[in-house]
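Structure first, commentary second.
Here the complex is missing one protein chain, while the rest keep their positions.
Chain nomenclature is as follows: A, B and C, assigned in order of appearance, with residue numbering initiated at 1 for each chain independently.
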Amino acid sequence: MSSSFGRLFKISTFGESHCAGVGVVVDGVPPRMKLCEADIQKQLNRRRPGGNKLGTERNEADQVQILSGVENGLTLGTPIGMLVRNKDQRPGDYGSMSEIPRPSHADYTYRAKYGIHASSGGGRSSARETIGRVASGAIAEKFLLEQYGIEIVAWVSSVGHQDATGIDLETVSREQVDASDVRCPDLVAAQKMTKEIVAARADKDSIGGVVTCVCRNLPAGLGEPVFDRLEAKLAHAMLSLPATKGFEIGSGFEGTRMRGSAHNDPFVKKDGRIGTLTNCSGGVQGGISNGEPVYFRVAFKPPATIGQEQPTVDYAGKETVLAAKGRHDPCVVPRAVPIVEAMTALVVADLVLIQKMRV
Amino acid sequence: MSSSFGRLFKISTFGESHCAGVGVVVDGVPPRMKLCEADIQKQLNRRRPGGNKLGTERNEADQVQILSGVENGLTLGTPIGMLVRNKDQRPGDYGSMSEIPRPSHADYTYRAKYGIHASSGGGRSSARETIGRVASGAIAEKFLLEQYGIEIVAWVSSVGHQDATGIDLETVSREQVDASDVRCPDLVAAQKMTKEIVAARADKDSIGGVVTCVCRNLPAGLGEPVFDRLEAKLAHAMLSLPATKGFEIGSGFEGTRMRGSAHNDPFVKKDGRIGTLTNCSGGVQGGISNGEPVYFRVAFKPPATIGQEQPTVDYAGKETVLAAKGRHDPCVVPRAVPIVEAMTALVVADLVLIQKMRV
Amino acid sequence: MSSSFGRLFKISTFGESHCAGVGVVVDGVPPRMKLCEADIQKQLNRRRPGGNKLGTERNEADQVQILSGVENGLTLGTPIGMLVRNKDQRPGDYGSMSEIPRPSHADYTYRAKYGIHASSGGGRSSARETIGRVASGAIAEKFLLEQYGIEIVAWVSSVGHQDATGIDLETVSREQVDASDVRCPDLVAAQKMTKEIVAARADKDSIGGVVTCVCRNLPAGLGEPVFDRLEAKLAHAMLSLPATKGFEIGSGFEGTRMRGSAHNDPFVKKDGRIGTLTNCSGGVQGGISNGEPVYFRVAFKPPATIGQEQPTVDYAGKETVLAAKGRHDPCVVPRAVPIVEAMTALVVADLVLIQKMRV
Partner (left out) sequence: MSSSFGRLFKISTFGESHCAGVGVVVDGVPPRMKLCEADIQKQLNRRRPGGNKLGTERNEADQVQILSGVENGLTLGTPIGMLVRNKDQRPGDYGSMSEIPRPSHADYTYRAKYGIHASSGGGRSSARETIGRVASGAIAEKFLLEQYGIEIVAWVSSVGHQDATGIDLETVSREQVDASDVRCPDLVAAQKMTKEIVAARADKDSIGGVVTCVCRNLPAGLGEPVFDRLEAKLAHAMLSLPATKGFEIGSGFEGTRMRGSAHNDPFVKKDGRIGTLTNCSGGVQGGISNGEPVYFRVAFKPPATIGQEQPTVDYAGKETVLAAKGRHDPCVVPRAVPIVEAMTALVVADLVLIQKMRV
């Protein structure tokens, strides 16, 4: 298993859905930075299920405890261990699934790989695994904001066929995002998205969606060609999230339809620096940030676990039917918003530290 | 700079567009494998410009030399150094660009990052950098094919608005791909794509496209959750390629429009193993291969360097106009095909070696 | 800070002397291995201070809790998080030291590096940091013993000028080692060592010593030339321990006095395999294990914190005198024995997993 991420700003996560707890060790946090549990809890609360009527009904407190690395409210430069106890364990709900792998879930592949699988819940493939990411990402984004003014904002840009429009990359804020439960700052689209999710749940079904993220005030020069280009690290980070199926930056797949003369971003003088007139590049050229906003989109498939009956086979290959019990999100994108922000912060913080070695 | 990739099957590449040569050191190649320069040259020739009427007119021999790690036609288990001399150096062609960063090219960001940039060509951001990838990928794919029967085939699935249809993931072969210069096995679409490229070149312009890749016969169990999921490593690898703007696996962005009941791939009994009826997952669940074909799409933007005049500014911020001289590909996707295959092979070979430690 | 170690069997440790707790995340433990807290506690108890009359008087329970990665007594293949709460916190004892760096301790260098230092105890340089090593090492050695019959035994081979003699590398056992509080299986020498330590404590002073370690039943073939030779990884591991100043394997520094004709280990036929008649090589040739016992020695300096008055300067450079209060070990080697064993197990387990990728 590969549960660490980052080179200098580096995390190691641990924990399954129904063990004692989930957590993370963060190594490389600069010393003498103000930090307390509330800084972290803020984003954990946004990730937490049960926060609104769109998610599962589980109400997990997810209180983080800082175990090390901080003293008198200041980071020591030493590893920061963080732990969230698993309180709401209801393994019984998953009993019926144990001999039947859920279609499109990780049950089958985990067993193929490890020859064993946590007996209940998603085990390590559970969404609870993302708690360590969000907790460490909260530290990374505090560092980036305070030291460099770097802002990271993600939002739901589509649910099923409902697309948000008119979001201003330069100004969109977390307050605007959180104005709707579905976390879409286009409030008209937000209503339609909500209906889509509610309808899916009513049908014991689920629905996919897209999260868009922007990272502003990134200085030019971040990203390590050739293999750790900014977009490569972001793509790696995003596709490491459960349920993701795609990543595109700047013009993305639409850009492949365009000609170079239309796609190229002309350089212009901007506030004393060299900027670009358009931003098809998504703020990255040659794998290195160019000072313009970095923005990208992440595709999340519909959750695999649904209440409907599905034809499938058990591990012995015998045909059967499966209908999931328990509490499951009909759509992951609203809760994915802080997770995407966290992974973005982790990627950028690492590249910022690496860049500091330059002359 | 970060010029190494992989954990156990690991490459380190070097070389700019106009230095003495480009190459790669491959560490982790299993010992006692048959290997000669022709095994590598085959894919380098497919990558090479000048092979057909669609690319640049440069005819670079790109002859690879194996420097180490092979004796009497067998690998020793030691690092394999490979070198391709840069023969066709015409720095003069790039002279006019030195004070004007090409829009959407890496000129500006390299200078912002390093404070210096190779005086001609793309330097390290040049497509020549991919020679080391293709040479090492050729070794990886030979290992995968011979030891596990794993097949990797990529092709051009769109150029501009021309889309290929009817490609059979289970059977498509490199012979079918190479049947057209544009490397699209749908020969009707291939003709339209060719026209699109020829038209772009006639207009001193460029055009984008998409490469699709399938990896067959992958055993179930490859991929390291949580951060080195198979799709995360593939996304990282693909977005590390010059000119890429997107990656999607399986249902990708289209899958976000779907409901779970339609998207889930029911398990079925297949040739004595458990397989899936559909393959929206793209052969990966929970970050681990499930035994079905892995397929994904990579978005390539239109090349930045075009012969048309473009308004821009020089490094001093003064407005000017730039029209690139020299020889430049109007569309990179035909040549990107072996590069995408190479990166896929490198990712899979690494995960195969890592998986061997299990059970 | 660099708090992770290993490539495939990989640990990340956290925790200072006086924070909430110390612990470790272990990634790469093979799945389906029996494991419970008692397996780990055993070695933690040997590391624990207060276990005998030679150490400090602190009696820290150091009870480990497994947080994740184990279910129903079996490892899942997922990261194993472990935590030991810090119970015995007496920061007041260290108050007087806060403005005066202890000579030869890490106080000064931590402040020089991080601009901040844990206000009490050794912070991250405290011996408590080694708890995470011992806990994870206990898992590694269980894996090695059960899967390969590999045995690791360390002991105190000298304290001050008292040297052990007559230890048989082939048979020495942990029971023999633990027969004396000082952990020297030569019981005559053990008595003299004990006197040396007791005398040092009586003088409010401290004394150094050497730990020797043997690793038996290692198969031939472990170790990754050129940079991760078996002896290089062991040296790295040992010199990463607090208070270490030297490492030698096989003939070590004495071997530099010898001629090749005397130093070379002739090959002989041994129990059906090729072995060596002598073992000046210490079981390693060319960085790779040769099937003979691997043995090495680790030098530990006398602890820096002593009760005697020492002339020194404070952080402002003003001359002063320092006499440490609190409870401090007069000699670290008896407690270092399980720590050396742990680091050896971590190195070997990682090399075993890496070697499994070979054909």
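As a convention for this text, a residue touches a chain if its C-beta (ideal position, glycine included) is under 8 Å from a C-beta of that chain, and two chains touch if they have at least 3 such contacts.
Everything quoted here is computed from the prediction, not taken from an experiment.
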Touch assignment to the omitted chain, from B:G21, B:P219 or B:P293, lands on B:G21
Consider the whole complex, including the chain that is not shown, and state which of C:V70, C:A189 or C:A299 touches that chain. C:A299
Kindly state which of the options C:K42, C:H236 or C:R327 is in contact with the chain not pictured. C:H236
Since one chain has been left out of the picture, which residues of subunit B touch it in the full complex? 1-4, 10, 12-16, 19-23, 25, 27-28, 31-32, 65-72, 74-81, 83, 113-119, 123-124
For subunit A, enumerate the residues touching the unshown chain of the complex. 7-8, 28, 30-32, 77, 353-354, 356-359
Absent-chain interface as seen on subunit C, which is shown: 1-5, 13, 101, 103-110, 112-115, 124-125, 129, 158, 160-161, 200, 203, 205-210, 220-229, 231-240, 242, 244-253, 255-261, 263-269, 274, 276, 280-282, 284-291, 297, 299-306, 308, 310-313, 315, 317, 319, 355, 358-359
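Criterion: only the chains that are shown with their structure count from here on.
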For the copies subunit A and subunit C, give the interface type as same if over half of its residue numbers appear on both sides, and as different if under half do. same
From the Cα centroids, identify the chain that ends up most central relative to all protein Cα atoms. A
Computed distance of Cα centres, subunit C from subunit B, in Å: 46
Whole-Å gap separating subunit A and subunit C, where each centre is the average of the chain's CA atoms: 39
Would you pick out the residues of subunit B that each touch at least 2 other chains? 358-359
